[in-house]
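Complex shown without one protein chain; remaining protein chains in place.
So, subunit A:
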Amino acid sequence: METTHLPHLPDHPLHICLFEQVQNASFLRRQLLEGNTDFEYAFLDASVLLSKNHVLASCFRSINDLLNNRLKTRNVHSEIVFALSPNSNIAESFRRFGLSDDSKNIVAIKVGGDRAKIEEHLLANVEGKAVELTDEALAGMHDAARIRKIYRLEAPKKGEVNVLSRESEALLLGSMALKGS
């Protein structure tokens, strides 16, 4: 698990962990649906995450919206899932970016709290292999076609491999920043 601070948000440390080959996504999802307060995390499905910046931009917007008392969802963690979406449909954003019963690779994020306790709790409850969240790791997990569809990026030209370039990150972050305007 990695603990990091976003620039300009010194009071909101982020605890981030990427889990590979998760076996119990449906259990984790149930905890969220039941409102189990021990599971106040943002759980993201790595198949729709372009890059680490994509994730961090969502965290920045959510914490900034929290500080301005304008969350659209229950708490900062659900807001991180929502903030990834280019539109304001909350249910759809959870479906697309949150856990589904067959999620395989997931990113867990906790804003604030005691690092040691969070790490222990996550490692004890997520049945998967904890690895570092990097662009390379995400590149091997994400579904470029789905990301293109969600953010309405142009389809690759015929014959081109469907990979997402560095430029597409700018388009994703732009869509997220303009959401709700």
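By definition in this document, contacts are C-beta pairs under 8 Å (C-beta built on N, C-alpha and C of every residue); 3 or more make two chains touch, one makes a residue touch a chain; residues count from 1.
Following the convention adopted for this analysis, contacts and distances are computed from a predicted model.
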item	value
Options "Large ribosomal subunit protein mL44", "Ubiquitin-like 1-activating enzyme E1A", "EKC/KEOPS complex subunit BUD32" or "Serine/threonine-protein kinase SSN3": UniProt name of the undisplayed chain	"EKC/KEOPS complex subunit BUD32"
Selected residue (touches chain absent from view) among A:V131, A:A155 or A:A170	A:A170
Contact residue for the chain not shown (choose from A:F60, A:F82 or A:F97)	A:F60
Contact footprint on subunit A, counting only the chain that is left out	4-11, 53, 56-57, 60-61, 63-64, 67-68, 70, 167, 169-171, 173-175, 177-178, 181
